[in-house]
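Here the complex is missing a single protein chain, while all its other protein chains stay put.
Right, chain A next:
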Amino acid sequence: MAEGESIEIQPKTELELKDKAAEWLECAVCLQTCIHPAQLPCGHIFCFLCIKGIANQSKKCAMCRQEIPRDFIEHPNLLRMESIPETSSNYDGTYQWFYEGRNGWWRYDDRTSEDIEQAFEMKLNQFQILICGELYIIDLDAKVQYPKRDPCRKRSIKRDIRETPCKGVAGII
């Protein structure tokens, strides 16, 4: 019986180890599971959008302060990962949110899209959200987004099904 028990325990421990292994994917900037993880030349991994935020500001790796190469945002070293299902919500991702860039529509990253959808369901007129470390106003009535400190930089936004053709996701083609 004791032997049977130990066999039972074994796979469970393995599962726990796998969970542990997934922890390295936590981004030290947003403190959440990395979305579109990208690896800097120093080896540290963050969300692509978090690196974009740092690259616009201190231009140094948040962990080791090594300079971020100037062309990193244009040519990021993205890690191919399976998408991680979002927990703690019943958001099914059927509808996504898109923003208009200079050359067409782009899809928001899944987490931002989920936040906008949540605000949409709460029937909020507008709300604030951090994108790339910059505070944006999402105006759901006027269907625009703009940085709070620079309201002139307005971009249209829209809600559409996930499969709608677009240029890419969050600046990544």
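Here is the rule we use: a contact is a pair of C-beta atoms (placed from the backbone, for glycine too) under 8 Å apart; a residue touches a chain by one contact, two chains touch by 3 or more; residues count from 1.
The working rule: contacts and distances are computed from a predicted model.
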{"item": "Name per UniProt, for the chain absent here [options: \"Protein SDA1\", \"Ubiquitin-conjugating enzyme e2\", \"UBC core domain-containing protein\" or \"Translation initiation factor eIF2B subunit alpha\"]", "value": "\"Ubiquitin-conjugating enzyme e2\""}
{"item": "Contact residue for the chain not shown (choose from A:38, A:68, A:119 or A:170)", "value": "A:119"}
{"item": "Positions on chain A where the hidden chain makes contact", "value": "28-32, 50, 53-54, 57-58, 60, 62-63, 65, 111, 115, 118-119, 122, 124, 127-130, 133-135, 148"}
